[in-house]
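Excluded from the complex is one protein chain; the other protein chains are retained at their positions.
Let's turn to subunit A:
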């Protein structure tokens, strides 16, 4: 029974399909229910109905004498085909297409549906061959495209594009008729959506080499009439078509074929001569695009007028964009002419063109005071950099001319201009490709170039010297221009600039030039500069008696030499020469024979760090650092730590902190074996007291450097060097006795009383835990450590409360280490820190701790130290912590609120802007609270957090503008200068808001801003002037 009953309806349904279809058709056509089309389409897709049945079912509708009914019928058929064109059989497509072609002749209200159906059919993979031609024939014959509505025109273009994609061969068989049909179809098109499509069709016609026949000019006319595109999309445009889309698409059409050249070039010249900036720019950019495919045949006739238009633009324009577009166009033109193959009877058009340029530009080079010298030089350089031939030709005229002019003019400002022009030419000559086996186009002027440069270097004007140094750098980097005795002379000049008291900029450029030349001319630097610097630093700076403090000029000299030594250490050979000098200085400062200021020792350490970082890739240098430098420096520091009576600077925290990066850079280098070896040696020294690897080791044997007593902080603080070494190793490096080390470090960070020691120990512990492999061992370790920290933090005994700072520091660094590697414990640890925000003694520290959590420390737990830093940990931290901070802020008593604000602003200051932009609206009320918080530090950090937002997304602040402006204006009279400055900057940034939003505040703000114009601090006045100037321009004409 059961079976029968369930089968019966199914059989019934089979028989009833026809009826169901008919009723659906009826409901769609007569009942006007559009959703029925969907149902039928689903039926066709699942195989319940066939297209054939549908057409049969539609029979009477399609033959109705009422056009609307016929239309409704075609509409239904088209919507169904749209859904299931992919499943149609070839036979079905054939019949349907014939039907639709025929319908194109029907009443106009049916046409939209017919086109829709045809469009779907052209997408069918089963489109039989030969149909494309017949579809196009009917389309072009029966339809006047431009009298259709936008959507129907869009359909026609889509049909063309579809057919071009699938039946290219057949379309090409139509010959020029296809192009003619297309031209007629798009002639007069206005809608940007349709234009994008028709430009695409035109591009296909050109790129796929359809036959243009006699219609080349017509195709050009019908597209070029849109040039230059002037299109402002309406506000809230849902289609998202920009002016740029249209410009690029049209440009691809116009510049696509050299066949358009004779029509396009006159058009471009005409637009270049117009008054509209954007038209000029577009014309120049189109010119640059089209010369890529042109030859000299196309260009020949137009070269003189193109040149004169480009020249005029570069000479006269006020816009940098137009200038650089003009220069690129000239570059492109010359490159195109250089490429063209000459026939024996044609003239050399490159030669003629370059002569034209040189003739118009060279006389301006003789007037170095006047404005046009620069544009002329730029034009010549643009042409010269396009090919080797052009570069030779122009160099041959310009370089001797500039050299002659240099000798002719005697004023140093004129000479400086000439030298700077010359320097740019050397650069552009370097950019032009040198032909195989050929010499540089400048080789023949080598001698005179060098002598002009040396003349400038010996001049008394520092500005000219600086230009001379830059030119020297250019010559030295140009292959084959500087060699032999000239290099030696150059190096001597450079040494002179470093050793003599010249102005700051010159000495900086001399440093830069030394650095860039040292790697190419190593020998000369080794044999000439290094000895000169060494002698000076040992005799003048360190040779003094040590009684009288060195003079200011000597300190400056000392710093310059140290910096120069680091700058030229670009080659292993040089490194081996320069580093011993720096070590010698360190050693001299340690023994106390000479008096060196602490900041000078620090700068020696910093430059040592620069050298190590510069040489990071070189194995040879790495060996040297690990075998010699590190043991030597460590030995010195140990000696300093154990000899209590000496006043060695190596006992100072600041100096040791500067040494840490030297250790960590050496340890993080790419030579992992070496680094691991050094690390284990140092570990043995700290844990067991094994100092055998140190030179001159006269330290007591078997001391444990990590055991803290009452007065051995000089020794325990060396843990920072240990940190530099072991925390920078690659993540998978194995360390011996790691667990013992961790135990000792924990003890030291919890019990030691010396702040630098316990902080360094905590950092070292954190650096190691960050890389410790996950697993039970790590969990156990962390659990023990955290229990200990908790005990100290929660203890109420006075004896252990003195250790609270240590425990807090330890907790903070541990949180940082775990946060970076996304360890699950980082969340509860962060919560602990959040609780501490309201702690009376640790609250401020905790708030500032959030800055540490968000920033990369310079010496540990950063990428360079190979720490395990997960992507976007900041965003994640923010998402998890910000709501808690907001909640804490809202629920805490007034005097505690500032800690929350401070923590929040520390986090916000480190977040990427994109994240801030999406999160800001929710936090804005809190930030506004921060602006009026009495704590000036919170005010400042809130303002510096607001400022970038105001610059980027001022619109989110629109709702709070009234409050914000009032508060900002109030802060312009704050007691702290930095807050006054920052609030003025924020007010300045507000001028970017849409005019209608900001204008109501104009007069009030202008009045209020008159006050800080008379501020007692110049820096504040400067910001006030800038802000008020912008507010004045609001709503005025000419903005």
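Here are a few things to note about the model shown:
Methods note: a contact is a pair of C-beta atoms (placed from the backbone, for glycine too) under 8 Å apart; a residue touches a chain by one contact, two chains touch by 3 or more; residues count from 1.
To be clear about the criterion, contacts and distances are computed from a predicted model.
This figure omits one chain of the complex; the name its UniProt record holds, of "Cytosolic iron-sulfur assembly component 2B", "Phosphatidylinositol glycan anchor biosynthesis class T", "Cytokine receptor-like factor 1" or "Pescadillo homolog", is "Cytosolic iron-sulfur assembly component 2B".
Checked against the hidden chain, the listed residues A:102, A:207 or A:274 yield one contact partner: A:274. When you scan A:89, A:141 or A:413 for touch with the missing chain, the hit is A:413.
Residue in contact with the omitted chain (choice from A:319, A:670 or A:973): A:319.
Residues of subunit A in touch with the missing chain: 273-275, 312, 315-319, 364, 367, 369-372, 413, 463, 976-977, 1010, 1013-1014, 1016-1019, 1021-1022, 1025, 1028-1029, 1032-1033, 1036-1039.
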